[in-house]
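To start, the structure itself, in structure tokens.
Each chain you see keeps its place in the complex, though not every chain is here.
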Amino acid sequence: MSEDGHPTRSASASVVGASGFAGGELCRLLTGHPDFELAQATSREYENKTLGYVHPNLRGVDLRFSSPEDLESVDVLFASTPHGVSMEHIDAFRDAAGTVVDLSADFRLEEEADYDEWYDGHTAPEHLADAAYALPELGREKLEGADLIASGGCNATATMLALKPLVDAGVITPDDRVVADLKVGSSEGGAGGGAASSHPERSGVVRPYAPTGHRHEAEIQQELGLSLSFTVHAVDMTRGAAATCHAFPSERVTTGDLWGAYREAYDDEPFVRLVAGGGGVYRYPEPKAVAGTNYAEVGFELDPENGRVVAFSAIDNVMKGAAGQAVHAANVALGLEETAGLDFQGLHPVGSP
Amino acid sequence: MTEAECVECGGTVALHDDLEIGEIVDCETCGAELEVVDVSPPVLDRAPELEEDWGE
């Protein structure tokens, strides 16, 4: 480690699934990261094409997609493949790299039984115990030096960031009824697309796409101990996930209590911005204010008439909800500057990023 | 034109004449995809759902 906090040599990194949305973002972050060097980016469909062929913002990057069959040995391997792929290849991944960061759900849950309940089972459950959940705001200890990291679900990330302060401060307890109503962008569906995600069908929607039973409930239950009523709506944006959580604490709280809870939780967090009331146009968390960044905006409002706390959070699903969270966790795991490579502040004005 | 009752919503589903077992029709009321499990008289059951993943 040199004097200015940067390691003396860059860590090498691979991205498996680099032609996808989260994978492209990983490539962007890693090529701009002071302490990483992007060694490999895989795609089966675009093998041998330049990264810029798929990701126009990476036209300047001098690298071509390679096959996921030929993994080089690197310091960190990031896997951003659909659910089920990483569990199948986890041995190869861990052979290739000292640290594996997986962005799928494959290593997020601790219990094999949960995969039976919420997914279609697990084929490499022996690795589950090794995995650390990536979201640093939930705790950094397990991440330091971790060699298998499971990056959180985007909707789970948004929801947990909104609620965690209330849980920590005891404002809400596992028995309290909590409704989480999410509004998310089209990039959550990945690059694959389908009939419902064509531009004519997907534009302008407020579409209940997971009215009940969303799988991210599982990791929220695990991480926060809360059993939520979860509903996800597709709305007309590409990037972004916004969580509105309606909680009904059994004890009366004041706005002061809430500020106390949120400041306690996040005052030292480099990537959380508290936004709760105030003036101007931007008074509560909004996804477009954090688009392209690793920031989360978190805020709340008290509804004394109804004994309700409304907790909000807004993230960029591809960043804080995926690639940014993964790089953040890798920074912690490798002992780098936490914020390295994640300094983009976002845009204003900005339309519907 | 025959009819059958939708098992999902109780609505009436109009059926065409040359109905075959295994055919899938959608209910006009609730949109449920229904499988023809018998033809005379026609009986419908909820069709096995193709869980379409809309994201993440």
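Going in written order, the chains are labelled A and B, and every chain counts its residues from 1.
Just so we're on the same page, contacts are C-beta pairs under 8 Å (C-beta built on N, C-alpha and C of every residue); 3 or more make two chains touch, one makes a residue touch a chain.
The structure presented is a predicted model; accordingly, all values stated were derived computationally and were not measured.
Colleague: Given that a single representative per chain kind is drawn, write out the copy numbers for the whole assembly using the chain labels.
Modeller: Across the full complex in this file, the copy numbers are A x4, B x2.
Criterion: only the chains that are shown with their structure count from here on.
Colleague: How many angstrom lie between the centres of chain A and chain B, each centre taken as the mean Cα position?
Modeller: 40
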